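Removed from the display is one protein chain of the complex; every other protein chain stays in position.
Then we have subunit A:
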Amino acid sequence: MNEEYDVIVLGTGLKECIISGLLSVDGLKVLHMDRNGYYGGESASLNLTQLYEQFRGGAEPPKELGANRDFNVDLVPKFMMANGKLVKALVHTDVTKYLEFKAVDGSYVFKQQKIFKVPSNDAEALKSPLMGLFEKRRARSFFIYVQDYELDEPKTHKGHDLTKMTMAELFKKFGLEEGTIDFIGHALALHRDDSYLAQPALPTVMAIKLYKDSMARFDTGSPYIYPLYGLGELPQAFARLSAVYGGTYMLNTPDAEVVYDEAGVACGVSHGGQTAKCKMVVGDPGYFPEKVKKVSQVVRAICFMDHPIPNTSDSYSAQIILPQKQLNRQSDIYVLSCSFAHNVAGKNTWIASVCTTVETSDPESELGPGLALLGSIKEKFVKVSDVFAPKEDGQTDKCFISCGYDATTHFETTMVDVLDMYTRITGKVLDLTEKDPSQIEGQ
């Protein structure tokens, strides 16, 4: 322990593990510690015993739920966009070889108290009961425009400068109705609120293209994929990458504390009366209570069920987005479900989670509209989490701190944070496109 490292990473959440892996591959000497005896931190997947320890004060899990080891319950449930940044990072680092994925069966959106399959291209738009006859045609032209749009081919822009034009203006060009705009903005572009409408259209158009490309990648019922055995496999896989490149791992260090020099710059981490020296410390907000600020609150309910979510064609896994406008809220409510088909629960058990950004003093009841879609629930575990962000960028105190996990149901914002941290730490930009499969094909 009394050694010197380039970097000490605290917490084995997904973000920390990706950073640890990338830095080890870069040749830095990394020590990676966690207060807990398991990998994953906030983004761990827990077995039944661990789950009941955290939510039920250590009570014995009911026998009828099944074997402890069959459960891998995500604390922060999310799906991966099949063509998104996390998949690119997995391919880039070759970490894919430790993991197996399965597609998520369905992607749905909530409108007027019902749920509908999300149409993602021109052909699906024509068939979707979400829109009336004339609206379908308008939506079809919009989808064709987005599909054809290429940033570096001006002729596909059709005279619209998406870096200047707002998204609201682009929608207006195609004459789209409010209900259509609602599902495109929230269920395809995956915006959490409506602030995007007043901003330049380009990021939203690219987000819709990402959804469509992700759909096409594996040709399944949704743009999402999910690892067998739960999201907790992701930090473990990146931790292994780090270890394979020389990273040292120490779990179960509850007393780990950052040590600062007289100028307040991080210079090591102490544990068990010893101090490991380092040039910088990377970690999740939990290790730097003085250096982070609360930016929002997220409420999540994890529900065990013995049936799929009703009206999802008996999907073993699905996502439902409830856009804020449909609920008179500021932020969307997200529902995700997974099951034994992804090896996260015992036979014939589904795990659904409902989550949103907290807006009132009664967070649990805010989940009501989402919970109402689930049908009968056997067990429910509710947690309200504060989301923290670092106050500074780490350049002066050499503490590079990740942001907490927001309410989004995908990893795009997670990866934006990771890539930003990587740049702050190394001064380099990580180019994930290098091994992008579509590039390799030379398309």
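Definition applied: a contact is a pair of C-beta atoms (placed from the backbone, for glycine too) under 8 Å apart; a residue touches a chain by one contact, two chains touch by 3 or more; residues count from 1.
Everything below uses one rule, namely that contacts and distances are computed from a predicted model.
With one chain of the assembly withheld, which option in "Translation initiation factor eIF2B subunit delta", "Ras-related protein Rab-5", "ORM1-like protein 3" or "Geranylgeranyl transferase type-2 subunit alpha" matches that chain's UniProt protein name?
"Ras-related protein Rab-5"
In the complete assembly, which of A:228, A:259, A:327 or A:382 touches the absent chain?
Reading the full complex, the residue touching the unseen chain is A:228.
Where the complex has a chain not shown, which of A:243, A:259 or A:389 is the residue touching it?
Residue touching the absent chain, from the options given: A:243.
Which residue among A:217, A:291 or A:325 touches the omitted chain?
That would be A:217, which touches the missing chain.
Hey, which subunit A residues sit against the chain that's not shown?
Per the touch rule, subunit A residues meeting the hidden chain are 38-39, 87, 90-91, 94, 96-103, 216-219, 225, 228-229, 232-233, 236-237, 239-241, 243-252, 341, 343, 435, 437-438, 440-441, 443.
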